[in-house]
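Once you've had a glance at the structure underneath, I'll fire off some questions.
Of the protein chains in this complex, all but one are displayed in their positions.
Each chain gets a letter, A and B, in the order it is written, and its residues are counted from 1.
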Amino acid sequence: MAKIRLHSPLGTAVMNLSRKYILKAVTTGFITLTLLSIALFWARYSCESALRANMVVAPVQITPSGMLPDEIESDPNVKLHSSIVAHFNNEPVPLGSVDYFKDRTIAGRVSNTYHYSKSSGSPEENVIYFDKKTGLIVYHWTHLVRESDLSTRIETRNFYAGPNAVAEKPNRNMGRFTDPIEAGQWFLPNGSRILYDRKLRRFFRIDFQVKTVAKGPEIKKDREPDIVQIDSPLDYGQSRLSCEFVPPREITPEPIEQETTEENRSLTGKRTESKYTVTIYSGSSEPYIPILDRSGRIDILDRNSLEVTGPAGWLPSPRSLQSSSGNPARPKDLLAWRYFTVSLGPDQYIGLVTAALNRDGTAMALATFDKNGNLTKTAYSRGTMTLRGSQHPSGSADAAYFGTPWAPTLTITKYLLENLHPLALAAASFITAGSVEAKAGHSAVFLMPNSFIAMHARDSASDFFDRYFVALLMILPSIILSAVLAWRVGKSAALTGLDANAKWTWVIATFAFGLAAFITYRLTRSRITLVTCPNCGKPRRPDMHCCHRCGSQWHIPEITPPTWRVLNHSHVMSE
Amino acid sequence: MTNDAIRVQNMVKYFDGRCVLDDVSFNVAKGSIYGLLGRNGTGKTTIIRILLGLDSPTRGQTHLLGSESACLRPATRGRIGYVAEAHVLIQNYKVGRLIKLYKDLAVNWNDNFFNRLIETFRLPMDRRVKELSMGMRAQLNLSLAMGIDPELLILDDPTLGLDTVARRQFLELAVDLLQKDGRTILFSSHILSDVERIADHIGILRGGKLVVDCPLEQLKHRVRKLRIIFKETAPAQLYITEIINQQIQGRELILTVANWNKQKQVLLDTFKSESCTEIPMSLEDIFIECTRADSAPITTEQEA
Partner (left out) sequence: MFTLIKREIEDNLVDFLAAALLSAVFVFIAISLAKANLGHEPQTFSIGLLLVILPITGLVFMGMSTGQMTNDKTRKVSAFLSTLPVTRTQILLARVITGVLVMLVLFLPIFITATVLMKMFISPYVFAYHYLMEIFITIFLAAFAAYCLGLQIGLSSKRAGIVLAVFIFSPLIISLIFIKGFAINIIMLLLLVVIASLVRTWQKFVSTAL
């Protein structure tokens, strides 16, 4: 068959990317990406949970603590020196649905209720909360009053505290809190409570009993710590990480009975008494309150003067799979943390203890600081790696990913699953690695803040070449997969008659979004069966006026034989 | 702008790479009855479905009452009555419920006319559609289509399943409808005697192409079947164009020709045949001739 090249007014065949087709591709692509990301999320979450579950978790200990004076520590009667013990568990990280409720109930991160107590079966109730509308801290209590005639009545009282005053009725002179953070434990020995207002940049001590508000000095802007937490940690992964100070003692088979008197009892701190004439306070001891800021630095707040002294220390960086991100560790990069002050008596602050658990829950660091805020000791969680049949000690993160049984398989599976993720999202995970909060990262569906590439991005020790070249190597399987899929899509697009613009758009989209784009292309591509072009003999789309290869139209008079027709407009028979 | 109730322009339809309709174009003027004919599988139902927007053409355009078929507005649809082949109705509905649904959705509804039809056909209201016989379903379908007092009536083999009496009743109804000004009917049927009775315009599909599209009377004049007897063996090649069919048996040649005219007559005369008589053809005969597969002239052994 002779090939005839026709120059039709339409030119070579084009199939414009119509608006309808773009809408079809975008909507299908979004749905495909969402469902695929959810499926990959669960697969990765299972791998990560299995890796954590397999970990053999040993406590981290600093012995002797190095915080007590020599005369105590070196006492010949001491058989067991003081120590600091930290422990973390390997339970699965709770997801968003659990956190949603936790954050919104009493003392939760989002909740405005700081304290709530209610007697079971009784109407008595005590609540302290922040009223956003009035900008005041409200103390509401309901109390059963027994009368002389043995009858009872319910008495309700409300107290309102602003930056300037406390009163039983709110008024403008009290001022207004805007963005308060409260200390975790409310009923301090003298009934006062501490809060910090981010906008006013001051600490306040509110005492509802004597109805006073004490204001601390304004924190200078250049020194603004951007506080995230005062005193005891919020319920934020604290079941995951525990840390305690163990005082020195003799070895006795029976536990030592510790008597505590009422005046010594602190509701906020843990008071231990050893057999020695030393009284050790740990926890929230008076008058020092540790405060944590966004950079991981911990300062000390004087409860009486409400002045900030410090720094007292910082959160240590655990040794993650890739090298540590440097000290101090930011709270947003940690899954859990603990800190508390250690004092010998009410005015003898001797130091700070801090512990931190890394983002993926595989490594922990412990640190102690002296009274001047200098780092004295550190300890890191350890594990065991099996290499060529022999066991070697290693960091717990390395052991978690490579040392425990099935760990290499799970790690490789996790790696491959991460490489099934679209290339664009892997790149986005690399770029945003440092900005996603650790806890929220475990619930990220589209981004992968806990992926190997994100871990590498957070490694501040790497240089430019190392940073980007290694990152590329890490996502090499994803690049190869995307390239192969993009090539296949390009081939198919040319066959199905898509024009050059459309074809290249699909190729680029497939390279960027990988499997999701490939699936989208397959779902949205035209399903029209191609037919043979009468001119060039190659497959062409029947719904296009011109062949997208040779440009010929359908009807080629030169090669189409005439047939008979009896049509209304044809010549009229004449008799 | 146009006086056509239906316009089909260069319609092409492929099913899985197979061309079912190849560049079909025709117009149906308002007030006419157009009979669309063709053998099984030639694409009649496909054309009707595309016209009503139930399917889309691979290429080409179709218009109904001035609107494109793909975007027929409800107001336009309300002026079109449709009886589908195999009577597509919601099978598990009761007849009464189906009628109510149709009535509630209709733009125009002629209750008196519809009730007259229902009484004539004696359709039971409380029976489900799937429990009706084929004929009763056809009657119901017809009644619903007529009940909206349509400006355009499209019927796809509407008398399928109807007995002779019911068929005659339908034809009378169709004529009755047409007597109202500007009403148009497009219908396809295999019963050509019915078509011949009422249609004024004919279209015949063959091999995916519309080979006939002209008024019925004209068709009968333009397609001629001639019996020609020659002095000697009939020539194999007459050099006449638009031969639909030819059969040679010795000296006798049966020739069916489209668009018979003076030129063809003159050409035939040059062969100096002994006799040339015209065989009268009904619409059915014409249809059979037009839709028969192409074949070479047949010579029998006796004449060889």
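Here is the rule we go by: a contact is a pair of C-beta atoms (placed from the backbone, for glycine too) under 8 Å apart; a residue touches a chain by one contact, two chains touch by 3 or more.
Quantities reported herein were computed from a predicted structural model and do not represent experimental measurements.
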item	value
Given B:Y14, B:Y34 or B:Y82, the one touching the chain that is not displayed	B:Y82
Hidden partner chain, touching residue among B:L52, B:L142, B:L173 or B:L283	B:L52
Chain A residues that touch the omitted chain in the full complex	20, 23-24, 26-28, 30-31, 34-35, 38-39, 41-42, 95-102, 104-106, 111, 113, 116, 118, 120, 125, 127, 129, 443, 445
Interface residues of chain B (partner: the chain not displayed)	49, 52-56, 73-75, 77-78, 80, 82, 84, 88-92, 101-102, 104-107
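Operating definition for what follows: only the chains that are shown with their structure count from here on.
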item	value
Between chain A and chain B, centroid-to-centroid distance (C-alpha), Å	71
For the chain B and chain A complex, residues of the former touching the latter	12, 14, 16-17, 19, 23, 58-59, 209-215, 218-219, 221-223, 241-244, 258-262, 290
Residues on chain A engaged by chain B in the complex (per definition of touch)	528-531, 542-545, 554-555, 562-568, 570-571, 573-575
